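Note that one protein chain of the assembly has been removed; the remaining protein chains are unaltered in position.
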Amino acid sequence: MKITLRAFGIAKEICGGSTLELELPEHATAGQLKQLLVLQYPRLGGLTSFLLGVNQEFAAPDTRISPSDELAIIPPVSGG
Amino acid sequence: MKITLRAFGIAKEICGGSTLELELPEHATAGQLKQLLVLQYPRLGGLTSFLLGVNQEFAAPDTRISPSDELAIIPPVSGG
Amino acid sequence: MKIQLKISDTPLDLMACINQVTDPACGGIDVFIGTVRDETQGKPVLRLEFEAYESMALREMQKIAEQTFEHWPVLSIAIHHRTGVLEVGDVAVVIAVGAAHRAAAFEACRYAIDTLKLTVPIWKKEVFEDGEVWVASHP
Partner (left out) sequence: MKIQLKISDTPLDLMACINQVTDPACGGIDVFIGTVRDETQGKPVLRLEFEAYESMALREMQKIAEQTFEHWPVLSIAIHHRTGVLEVGDVAVVIAVGAAHRAAAFEACRYAIDTLKLTVPIWKKEVFEDGEVWVASHP
């Protein structure tokens, strides 16, 4: 399935843009998507941490991804 | 010696005015002045507590009073 | 180390107090605003009347300000207290503390208001429909 991800902060710089498209196996989980992202953009692996946002919530690793989800790469936050 | 005291808050109401004059023995202490005040204005003794200000500082009981001191009756504070 | 103190019988200006503590080295400002509540222990309050022993109150406020600098890495503090007749919603006290980091600003501001209520010679009378009370005067 084809998914679209938003990228913020340093993730936007690492991934080269504020949205990216990826091909993902059906029924993939957030954990698998993170692994795929690190393979494709190794600098993501060098961050303190990063999380995935699925429909505007922080996703647990076993969260199933569907093509209609709003997905985002969330590097370490630093607001305030 | 003759002294002048300022009274604030409920002490002003108890003593019937914002300044009062008293006759005090020479070399009297703040503690003695407090005792005299309670004798003269028994309702001061019914307060949660009261302190004396001597030259704009809270006075310890053994502080000596002189006629030139700025003296004040300080009932329980409740600012803020 | 900047200290600014004020006792005033006219309405306090929040922004003027906060502006006293802004500084390029400042990363966090904590501001406490004490306002007149509409009730005390379930009883409607009509108004409050504040009286200050002004010269001594300013000395005690100065001590509190200096203590915050001794105990926390703060850059600036402003303490403004109102006197006179205050209606519900009026501002009785404003304390603003600026620091490089927020923990010091929060802790020093909390210390300042807690200590002000204990040591600064200012008195508050609560006026109810059926009478009035000097707060804290009796056990």
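Miscellaneous remarks
Note that the chains take the letters A, B and C in the order they are written out, and that residue 1 is the start of every chain.
Methods note: a residue touches a chain if its C-beta (ideal position, glycine included) is under 8 Å from a C-beta of that chain, and two chains touch if they have at least 3 such contacts.
Since the model is a prediction, treat every value here as computed from it, not as a measurement.
Though it is not drawn, the left-out chain touches A, C in the full complex. From the set A:Pro25, A:Gly46 or A:Pro67, the residue in touch with the chain omitted from the display is A:Gly46, counting the whole complex.
Taking the whole complex into account, chain A touches the unshown chain at residues 6, 8-10, 12-13, 46-48, 53, 56-57, 72, 74-80.
Touching residues on chain C toward the chain that is not drawn are 14-15, 18, 22, 24-39, 88-89, 100, 102, 105-106, 109-110, 113.
Basically, only the chains that are shown with their structure count from here on.
Averaging Cα coordinates per chain places chain B and chain C 26 Å apart.
The centroid of the Cα atoms in chain A and the matching centroid in chain C are 48 Å apart. Shown for chain A are the residues in touch with two or more other chains, of which there are none. In chain C, no position touches at least two other chains.
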